[in-house]
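Okay, here's the structure, questions in a sec.
Missing here: one protein chain of the complex. Every other protein chain is in place.
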Amino acid sequence: MTEKTIAHTDLDRFLDCLKEAGTVYVPAKDEAGEVRLAEASNVESVALAYRNFRMSPKAFFLPQNQTLLRFNEGRVEEPAPPDQGTSFLFGVRPCDARALLALDEVFLSGDDEDPYYKRLRENTVVIALACERPVASCFCTSVGGGPGDGAGSDVLAVALEADLLLKAQTPRGEQLLSSVEDLLADAAPEAIQQAEELIRSAEDQISPVRVDNSAELLREQYDSPIWEEAGLTCLGCGTCSYLCPTCHCFDITDEMRGKTGRRVRTWDCCAYPLFTLHASGHNPRPSAKERWRQRIMHKFRYAVENFERLFCVGCGRCIRNCPVNMDLRRVLKRVGV
Amino acid sequence: MTASQEIETRLRETAEQLLRDKKVDVFLGYEKASLPFRTTPLFVTSPEQVDRLAWNPFCTINLAVYLPRLFADSRRGGGRAEPPPPPTVGIVLKGCDLRAATVLIQEHQVPREKLVIVGVACPGMVDRRKAELALGEHDALGAGEDGEGNVHAVIEDGVEVKLSREDVVAEACLQCRTPTPSMHDVLLGSPVEATDGDGDAGRKQTADFEAKAPAVRWAQLREALADCIRCSACRQACPMCYCTECVMDQTRPRWLGAGTDGSDVMIYHLTRAFHLAGRCTECGACARACPMGIDTRLLVRKMNQEVEDLYGYRPGDATDTTSPLSDFSMDDPQDFLTEP
Amino acid sequence: MSQTQAVQETAATKEWEPRIVAFLCNWCSYAGADLAGVSRIQYPHNVRIIRVPCSGRINPLFLLRALQNGADGVLVSGCHPGDCHYISGNLVARRKFALCKELLQYAGIEPERVQFTWVSASEGGRFASVIEKVVDEVRQLGPNDKLVKKL
Partner (left out) sequence: MEKNPYLPYAAHIEEAWIENDARDIKSFRVVFDDSADAGAFSHVPGQFAELSLPGMGEAPFGIASAPTETDHLLFSVKRAGLFTTELHSLDPGSPIGVRGPMGRPFPWDRMAGKDLVIIGGGFAFTTLRAAIVEILDPANRGDFGSLLVVYGARTPGELLYRPELAEWQERDDIDLHLTVDQADEGWTQNVGVVTSLLESLKPASQNAISIVCGPPIMIKFTIVSLLNLGFDEEDIILSLEMRMKCGIGMCGRCNIGSKYVCKDGPVFSRGELRALPVEY
């Protein structure tokens, strides 16, 4: 399908059309001045120029608390599916959209499908917004993505001066665009060119790290002293994982009162000592060294071995938010990647 | 040469000497980080590496957090093998960091005689979030300091933006009561006067919150904690949270739900505040570590003030006192008790 | 009829009744409660007693957990100062309790939700009146809607 444009002045009408089909989330400034995805009906003005959200939108697909089962007087039941219809996420950055492809590998590609993830994924339409101004922690171009990458999204939007350029990435995206056909015009060649320039200029601002041969190099570097050093510095908090758009490890716990309760899935993190602790007291990853190595190996080697895909989209949240300012790019460089 | 550069030079000399003379096995300081306004911890083990040590307005991290784990192995008991001997550790500590180390020594987590404390009189460190916010729509590509201690950020096209130090200094530093470390083996920098020696700013914050109606306090607290993702950065960044297994993580029994239910989050933060009562040295590491920008000090601050008022004790003053919560007096106040 | 059914029935057919969890030390307050019973002193039935070795055994987390699990109020009672079976357990506890009370109040939780007192083994009457007071105060507050976790 060809590129379309919609005038900025028609954005509200576009969002109104989406609202008729479901719940719409748009980037908006909160009271503290942070731009985050908020339900459009509560938002006065949609933000289009913003650094990426503090939290990745993965919680829309993998909620931090997901009831897997309900226990009711001895009966074990599946929770009733939420009656929410379709959600539209407008303004997801390309790195975060790309991360969905990694989550798809985990939750949809194996012998078992995760029904909760699947339902949310199927009922959520992602409209990505190309990045015009990356920040110093961004390295999406090094891990297969880019500021204008449409992978993982249904529609890719590029904010031009007067218009939004829209390009469908999936059949679902095409369907969406044809449903609002009245608001769209075929993109003029100048608009397409302007978008390309914008994306190229964004790409130029990103300093690359080479990771294309990471799996191979990390295989050789399993015993590198760098893991020991990183383990010494790492505090063992879960900030990097919890903010990471591809980190998906979880815990399952029961919460019960009397005979009523639930089995709930919550986010978990390989940096925590209890993550792998056996009932016997044995721990296969006993110190921060092994745990830190696991995190890097998982993203840059094991995922490649299993899915031929890096489980890192270069969003840089782990770098920006580490309480002790560790930078995985430094580690990758040290490993020789 | 700026004051910071002078300190940096002396710091490197000191570390080099200590390592060369084998007075320390490891020297713990700061290194320039990959992003502006930041440093990252550096564990130096050979004199050749000391040039990586940095001292600048961005040495915000409280390095005392690493002390318990550096000595954990040597304090391990119960195993078949003899625990290894404790290392000797050289460490850079600012006024607030030193107070944290003092509590760790008092609580027998760290042996004083194994520490070589390089104290640095601290004029207040930069909160990178404040600095980023001050730049508004611009992003810093680099950052430095001028002779007056103000921060210079380099933004797009090499343009320099001056940020006044007091505008970007961390919240905890504005309330600092002891910028100059009292206990040290080496002291670098000229002593700095406390801006808030009596802790009035913190008192005022508490009083302002307390002046609100209970329902409003509750609602504000819920709202403030609504973003909490239970990543535990506040706990891990805190030098005082050195338990090998936190009660909040225990699974046998499981005290607390693992997710972000409002009740679980509230109990996490209430319990954290309680565990830090009379132990928190108010360095602000928890708040700076929080990726969600939550004021994790709101409750802890109140607890510390309460301990000071009730039992006349401030944590981090001395290594040879008894913590007030391990102690009692026959005539402790008990007007809170229910009488029929 | 199962206990759960009974509870549901109560909830459905009767007015809301406060549920109080009382942590009583083994040596004084539990014996005090026992004496109240043996002496046939009437006091409200809303209290569920958990016996602990000493008020010094109380971790504030116990109190928060009780509230999280649906208690409308919590009472902690130990020996009077000087009477502790372990000499000073209650005295160390007293400092914890003072801070705990202050913290919850600061957070905006009604101070009547969590109460502390001393009851000796001979004070059956005092135990009954403390319970009466606590139940009455919590009844006035209504159900605990702050810390309770909805499952």
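Order as written gives the chain letters A, B and C; numbering starts at 1 within each chain.
Assume contacts are C-beta pairs under 8 Å (C-beta built on N, C-alpha and C of every residue); 3 or more make two chains touch, one makes a residue touch a chain.
Please read these numbers as outputs of a predicted model, since none were measured by experiment.
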item: Neighbouring shown chains of the undisplayed chain, as defined at the top; value: A, B
item: Chain not shown: contacting residue from A:17, A:48 or A:277; value: A:277
item: Identified contact with the non-displayed chain, of A:35, A:106 or A:176; value: A:106
item: Residue among A:47, A:69 or A:335 touching the omitted chain; value: A:69
item: Positions on chain B where the hidden chain makes contact; value: 251-253
item: Residues of chain A in contact with the chain not shown; value: 68-69, 71, 74, 76, 78, 106-107, 110-115, 222, 248-254, 256, 259, 261, 263, 268, 270, 275-280, 282, 284-285, 290, 294, 297-298, 301-303, 305-306
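One rule holds for everything that comes next: only the chains that are shown with their structure count from here on.
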item: Overall pattern in which the protein chains touch one another (line/ring/star/complete/other); value: complete
item: Chain A and chain C: spacing of chain centres that average the CA atoms, whole Å; value: 47
item: Distance from the mean Cα position of chain B to that of chain A, given in whole angstrom; value: 31
item: Centre distance in Å when chain B and chain C are each reduced to the mean of their C-alpha atoms; value: 37
item: Residue list for chain B, restricted to those that touch at least two other chains; value: 257, 261
item: Of all residues in chain A, the ones touching two or more other chains; value: 255
item: Chain B residues within the chain C interface of the complex; value: 209-210, 214-221, 247, 255, 257, 261, 263-264, 266-267, 270-271, 273-274, 277, 299, 302-303, 306-307, 310-311, 324-330, 332-334, 336-340
item: Complex contacts: residues of chain B adjacent to chain A; value: 33-36, 38-41, 43, 61, 65-66, 133, 137, 139-141, 229-233, 235-237, 245, 249, 251, 254, 257-261, 285, 288-289, 291-293
item: Interface residues, chain C side, partner chain B - complex; value: 60-61, 64-65, 68, 75, 81-82, 88, 91-92, 94-110, 115-118, 126, 129-130, 132-134, 146-150
